[in-house]
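As structure tokens, the structure follows; a few thoughts come after it.
Every protein chain of the complex appears in place save one, which is left out.
For clarity, chains are labelled A, B and C in written order, and residue numbers in each chain start from 1.
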Amino acid sequence: MESDNLEFILDHFKNPRNYGTIEDADFSYEEGIPSCGDVIRLDLRIKNNKLDDIKFSGTGCAISQASVSILTESVEGMEVSKVLSFTDNDMLEALGGQVSPIRFKCALLGLTVLKKALIEKKSAP
Amino acid sequence: MESDNLEFILDHFKNPRNYGTIEDADFSYEEGIPSCGDVIRLDLRIKNNKLDDIKFSGTGCAISQASVSILTESVEGMEVSKVLSFTDNDMLEALGGQVSPIRFKCALLGLTVLKKALIEKKSAP
Amino acid sequence: MEKLIKSATVLDPHLIKNDFPVFKRRVNGKPLIYLDNAATSQKPESVINSIDNYYRNHNSNIHRGVHTLSYESTVMYEEAHKKVAEFIGAEDWRNIIFTRNATESINLLAYGWGLHNLKEGDEILITIMEHHSNIVPWQMLRDLKGIKINVLGVDEKGNLKLDDLPGLLSERTKLVSVIHASNVLGTVNPVKYITQEAKKVGALVLIDAAQSIPHLSIDVNDIGCDFLVASGHKMLGPTGIGFIYGRTELLQDMEPFMYGGDMIEKVTIEKTTWNELPWKFEAGTPNIVGGIGLGVAVDYLQNIGLTNIYNHEEELLVYALEKMAEYDWIKIYGHKSDSQSVGVISFNIEGIHPHDVAGMLDEQGIAVRSGHHCAQPLMRELSMDFAARVSFYLYNTKEEIDLCIETLKKIKKLFE
Partner (left out) sequence: MEKLIKSATVLDPHLIKNDFPVFKRRVNGKPLIYLDNAATSQKPESVINSIDNYYRNHNSNIHRGVHTLSYESTVMYEEAHKKVAEFIGAEDWRNIIFTRNATESINLLAYGWGLHNLKEGDEILITIMEHHSNIVPWQMLRDLKGIKINVLGVDEKGNLKLDDLPGLLSERTKLVSVIHASNVLGTVNPVKYITQEAKKVGALVLIDAAQSIPHLSIDVNDIGCDFLVASGHKMLGPTGIGFIYGRTELLQDMEPFMYGGDMIEKVTIEKTTWNELPWKFEAGTPNIVGGIGLGVAVDYLQNIGLTNIYNHEEELLVYALEKMAEYDWIKIYGHKSDSQSVGVISFNIEGIHPHDVAGMLDEQGIAVRSGHHCAQPLMRELSMDFAARVSFYLYNTKEEIDLCIETLKKIKKLFE
């Protein structure tokens, strides 16, 4: 990883954006990778089919935690359908395109959880 | 195998010496190699601690059957203790020393059965 | 023109031999003629090199860390599952479980599925044609669980008595486990038809493809089977690797077979939960290099083309059968009907034990098998007990068959 990219990621790890919970969240979703111990919890509020507010909490490695932080910035205010078409590649690019394939699993955890949350919400009554 | 050695072995296979049974045998013993289907039965008569008479019957490959035939010729009249010290190498030499290691199992079957028979007899009451 | 097109699709075994380093080997001073392919196949340079390359450049444990070698190993090993999945038309690579060999594959199913799902009175249907590995695991279950083993017989031609099939199937039949191609007779059984019949009574179907997959194009969805097993070493792959294909729902519902590392999700002393497919069934450090080598073997087979391989072997088979038929002292088992067949011929020479036949062929550098071929019930049924066997693969030639038969003639003469 180039060192400015590393700094960008570490900055998000040390100072996570959108960290916390939403009191009046429309829904919350939590998932992790048991073999890594990484866990991410998302609180979401949707208005007019847009992701009006998103907050996260969790534990895990720097890559996974920084990735969610960066992700929340990228998707906040986005239309739900657009979030669903946000690809793995989009996520990796948002991270600066420097993450090693070895860490893709960590880097993509947040996006996976977000999509699962939105799909579950959709199919809920 | 050199061709004259082969002829020696095939001759014993086609015209087995000491083939048959002993009416008044002191004891008989039968064993085989299940995975090959080879079976050898020995009838033995012992006098003055000597192998007074030995006859065999059985089925199997040319090497195993020729080997017993050759063996019976080698040990007939021999002292029992001498038979017990007849080695695998002695047997292979009696066969002309040309049998491939691949066929040692076949070549030594007769000797193994003979020794087992004598040992069993000894330990019998 | 027609001829040109035909020959363009037919493989040249002389060229193919160059890919297999073992053929530089001389046996008893003679060039090796390897006709024991039903026991195991030789390995192409590409497979041997993949092993070498793995140990020299990538060797590491899989799944177990975030370092480069471990990542590369994991990707290579998963990739091998994908290649096998595509090779047999499976939907997903997670439907492929790597085992040591076909034998372990069947045992995995006997324990993981059978031990936990079968109960007294249940029935399993096999055929008398089975390899021991598709008989003895079910006997273990019979003794442990009180199930019944039904057996579909063969006729005097060596074909399954398909007319008896419906009578042997009932709603008590929980599994039909059938050999695809016989390792003794070469007969290829109509597994698609058998599967359809089995499905009528709701039985699961397991296909033992150990002898078919090296030689025939296989599509698990076309057959319609629930499980299919095979061994890597018979299909140009390394020793110590085999596989199971299984339908997703079945694999998901099944209990694990072996227990330990990699197959777990979470372990406490009180309770353990399982990892996802296929890892749930691959406990401990797998034969990583075996899996990778098998993937390369599949590449090689697909490159040559299974149809080409089959056609070539068919040509050898017809040629050998015709030649051997010229001598009435050669007794050939099976091959009496026009059913499909792979390149396997079991035979005996009047008055000569097959060990002597094989031993004397070996002195001329010709490797054939002799024995009971791990199929004693079939051999007994056909009153053969022991036999010699030649079995062909893509690198064999008509010249080799000629040499083999010439040598058989000399052997026969010696014993006269």
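As a working rule, contacts are C-beta pairs under 8 Å (C-beta built on N, C-alpha and C of every residue); 3 or more make two chains touch, one makes a residue touch a chain.
Keep in mind the model is a prediction, meaning the values are calculated, not measured.
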Out of C:V151, C:V201 or C:L321, point to the residue that touches the absent chain in the complete complex. C:V151
Write down which of C:G186, C:P278, C:G334 or C:G371 is the residue touching the left-out chain. C:G371
Options C:G158, C:P214, C:P286 or C:G334, residue touching the unrepresented chain: C:P286
Which residues does subunit C use to touch the chain missing from this display? 21-22, 24-25, 27-28, 32, 34, 36, 39-40, 42-43, 47-48, 51-52, 55-57, 59-61, 64-70, 100-104, 106-107, 110-111, 128, 131-137, 139-140, 149, 151, 231, 233, 238-242, 256-264, 266-269, 271-272, 283-290, 355, 358-359, 361-362, 366-371, 374, 376-377, 380
Can you list where subunit B touches the absent chain? 34-35, 101-103
State which residues belonging to subunit A touch the missing partner chain. 1, 6, 10, 14, 35-37, 60-63, 100, 102-103, 106
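By our rule, only the chains that are shown with their structure count from here on.
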Per the centroid of Cα atoms for each chain, what is the distance between subunit A and subunit B, given in Å? 81
Could you tell me which residues belong to subunit A and also touch two or more other chains? none
Of all the residues in subunit C, which ones touch at least 2 other chains? none
